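Complex shown without one protein chain; remaining protein chains in place.
Which chain is which? They are A and B, in the order written, and residues in each are numbered from 1.
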Amino acid sequence: MGRADPRLPGGDVRAGDDHLRHRRRRPGRGLTDDRFALALMAPAAVFLAVFVGWPLVKLIVDSLYDIAPLAGTREFAGLGNYGEALTSPGFLGAAGRTALYTMLVVTLEFTLGLAVALLFNALGRRARWIRTLFLYPLMIAPVVAGLLWRFLLIDNFGIVNELLTRLGIIGGPDAIGWLSDPDIVLFSVALPDIWLTTSFMALVLFAGLQNIPGDVLEAARLDGSGPWHTLTRVTLPLLRPVIAVALVVRGIDAARAFDVILIQTNGGPQSASETLSLLIYRTMVRFGEPGLASAMGTLYLIAMLGVALIAVATIWRPGKVVR
Amino acid sequence: MTSRTSTRTLLWALLASIVVLYAFPFGYLVLTSLKPPTDAIAVPPTVLPKAWSLENYGTALATPGVIPSFINSTSTAVISTVLSVLLAVPAAYGITRYGTASGRIFVMLALVTRMVPPVAVGVPLVNLMSRAGITDTPTALALAHTTISLPLSIWLMASFFEAVPSSLEEAAQVDGCSRLQAMVRVVVPVVGGGIAVTAIFAFLASWNEFLFALLLTAVRAQTTPIVIANFQTQYGLQWGPMTALATLYSVPVVLFTLLLQRRIVAGMTLGAVKG
Partner (left out) sequence: MSHNSGLSRRDLLKWTGVSGLAVMATACGAGGTTSGSGAGGAKALSVLVEAGGKAELTKIAEAFTEKTGAKVTFIELPYDGLFNRLSSELSSGTLSFDVAALDAIWLTAFAGAVRPLTELFTADVKADLFPALVTEAQVGGQFVGMPVWTNAEILFYRKDLFEDAGEQAAFKKKHGYELAPPTTWEQFNDAAAFFTRDGKLYGTDVKGAVETEFLAHVLQAGSPGVVLDATGQVIIDNEQHLKALTFYSDLDNKLKVSPPGAEQLDWAGAQNLFNQGKTAMMRFWAHAFPLIPKDSPVHGKVGVAPMIGGAAGVAGIPGPWYLSVPKATKQADLATEFVKFAYDNNAMAIESSLGLAARKSAFEQYADKPGYEHFEPLLETLNATATKPRPATAKWQQIVDTVLIPTLQQSLTPDADYAALLAAAKGKVQSLAQ
């Protein structure tokens, strides 16, 4: 039905326009390919410029000012906000925690995801329904996942400690303060994130595994290579591009984590789970210091870009994959 | 032979335990929502309800704003999905088909967009929307959500277009189609499945989003994730109704995606994307 129907109501004017364009283009080929491509990209580019570019410019401009939103004052502060951010233990701590959180999430997801993908691959078609089941956490809102895990881990009535106690793994329901012990809380708040997206890792890696030609693995086996050796020397190098994409994508997402943590601990206890997103949000909207928050946001963005580019350059290595 | 079978069994057992671990959290959420409110937060907790009750659902649905929030979530996600697909399809086509320098720059910039922490652009976006006079409307929120889903959609659509041989539109152009006609009438229909996948991801990105919804909506456009978080008030937290609402909000997408799982897996693995 989607095919052009010139008799569509309201279509007449446009139809005329169509003819006009044909006439204009046919003789001299009209737009060059370059221009045509540009015209196709233009709407999306304009959209992103307005709704992402402009706010980013605003962010960077604001980062150079001392702003008191309620008093309505705005004074140029040069790089003062950057100085303040870079010398504040809160910002540096949050930056460290963001890095740690990202590492934690990505490492665990990758390890678990790879294990599951290898399992799927070993079991073949019969594991299909399980692959379907694995999909479901991906669809759940991070807010819901955060609440759910908070509910599972919460002190006094969390089911996880209760079950661990009954299984005899821990001494009592109060043995682990998942969300109240500052030493482990960063790990605990990462659990929903890991739970939500390990499936993503698993499915992407599984697809990558399926694309590895069987004869390559067979050759390795015939060469007398053990399973571990095959995995580290043959399979993983072949998966490199897939792994790179998956790690970069997940790393970016994990570094921006906001709602899962907000809903679980709101950054506590003792700020032990306060990541940069939370700190910036707080500084911006709760403490009313948009200038400082913008400087933090800008630094955060620069760091993300830097790390992502390095990651892409070192592990992606586009082009021919080494055997 | 026997050692091989036992390895198999071990693998299956391993997988089964992972599955149980995986299914448990959500199962527990659903079970909790079916407990009477006080049992939901009993100390010590129980896995299975001692008594079954729909009271939490009653409370959740009777809470003002809950039902409108479902409508808001749906309309926001639909607007954002349509917008995202409409912008992404031509852009991705332009990028993959012409391989121009501008296209490569655009892909880079779109990737950079994906790295922008939402919290950094959230507040400027609020100002932008209020200047346009559209704060607290599904449209405003949908525009914000499109900033998240558009880079993803472009990326995804680009992978789908790449899979289409360029001989297709060359043939169409030989037949007298313009480039635009070749794209719209020949190539786009071929990637219909890809568009569906892209749409699913755009929809999910909007349906599940929290931060922009918190910043950009007040009363008329409030989406369900905000209402769920609203059960945590200054003086208390109503776990029971909250689990009920969380279940209600998640079940449709979970079922929906299980039905469409093949397309979703295709989408994820093609573009290596998380919705």
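Throughout what follows, contacts are C-beta pairs under 8 Å (C-beta built on N, C-alpha and C of every residue); 3 or more make two chains touch, one makes a residue touch a chain.
If you're wondering where the values come from, they're calculated on a predicted model, not measured in any experiment.
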Which chains here would be touched by the one that got left out?
A, B
With the missing chain put back, one of B:Ala60, B:Leu215, B:Ala246 or B:Val265 would touch it. Which one?
B:Leu215
In the whole complex, not just what's shown, which of B:Ala13, B:Ile71 or B:Ala132 touches the removed chain?
B:Ala132
Over the whole complex, note the residues of subunit A touching the chain we left out.
1-5, 8, 10-11, 14, 69-72, 90, 154-157, 172-174, 177, 179-182, 265, 268-271, 282, 285-288
In the full complex, subunit B touches the hidden chain through residues 36-39, 41-43, 64-65, 79, 82-83, 86, 89, 123, 126-127, 130-140, 180-181, 184-185, 188-193, 195-196, 214-215, 218-219, 226, 229-237
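Definition applied: only the chains that are shown with their structure count from here on.
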Based only on mean CA positions, could you tell me how far subunit A sits from subunit B in angstrom?
13
Per the touch rule, the subunit B residues reaching subunit A in their complex are 8, 11-12, 14-15, 18-19, 22-23, 25-26, 28-29, 32, 41-45, 47, 86-88, 90-91, 93-95, 97-98, 100, 102-103, 106, 109-110, 112-125, 127-128, 143-144, 146-147, 150-151, 154, 178-180, 183-185, 189, 204, 207-208, 210-211, 215, 225, 228-229, 239, 242-243, 246, 249-250, 253-254, 256-258, 261, 264-265, 268-269, 272-275
Going by the contact rule at the top, pick out the subunit A residues touching subunit B in the complex.
2-4, 21-22, 25, 33-34, 36-41, 43-45, 47-48, 50-52, 54-56, 58-59, 62, 116, 119, 122-123, 127, 130-144, 147-149, 151-152, 156-159, 162-163, 173, 195, 197, 200, 203-204, 206-208, 242, 245-246, 249-250, 252-253, 255-256, 258-259, 263, 276-277, 280-281, 284-285, 290, 293-294, 297-298, 300-301, 304-305, 308
